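Structure incoming, see below.
Apart from one protein chain that is not included, each protein chain of the complex appears where it belongs.
So, chain A:
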Amino acid sequence: MIWLVNLLGLVLMLAIVWWFWLAKPASVQRRADSDSVDILVDDGVYTPSRIEVPANQPITLRFLRKDPSPCAEQVIFSDFNISAELPVDQYKEITLTPQEKGEYDFTCQMQMYRGTLVVT
């Protein structure tokens, strides 16, 4: 029994490391006929939370905040020095033109809401 519990515990720890740090969620690409992506801000997550965009092209991210708690109030793109206050139940547009390929996180003030802009 003891070894089984230990084994399960170690597997769980490996699973935590893999799921949260190594594996990446599926990316959402913007539609070919649009230069914007809608992002829902609710229940502690940005949906979609991983957005793939091409480099050197302007992209408009349209945040729609449903969560009224202060945690969701701000979205911060620290690599681009952009931050914005998100009004509840209204779209807030953020337009940026990422130049270099890479992954750029966007988060709320407390880092609980987390998303990634994947520039390809």
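Keep in mind that, in the parts below, a residue touches a chain if its C-beta (ideal position, glycine included) is under 8 Å from a C-beta of that chain, and two chains touch if they have at least 3 such contacts; residues count from 1.
Here is the rule we go by: contacts and distances are computed from a predicted model.
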Chain excluded from display, named as in UniProt, from "ABC transporter permease subunit", "ATP-binding cassette domain-containing protein", "Copper-exporting P-type ATPase" or "Phosphonate C-P lyase system protein PhnL": "Copper-exporting P-type ATPase"
Missing-chain contacts mapped onto chain A: 1-2, 5-6, 9-10, 12-13, 16-17, 19-21, 23-25, 43-45, 47-50, 68-71, 74, 76, 78, 81, 83-85, 87-91, 93, 105, 107, 109-114
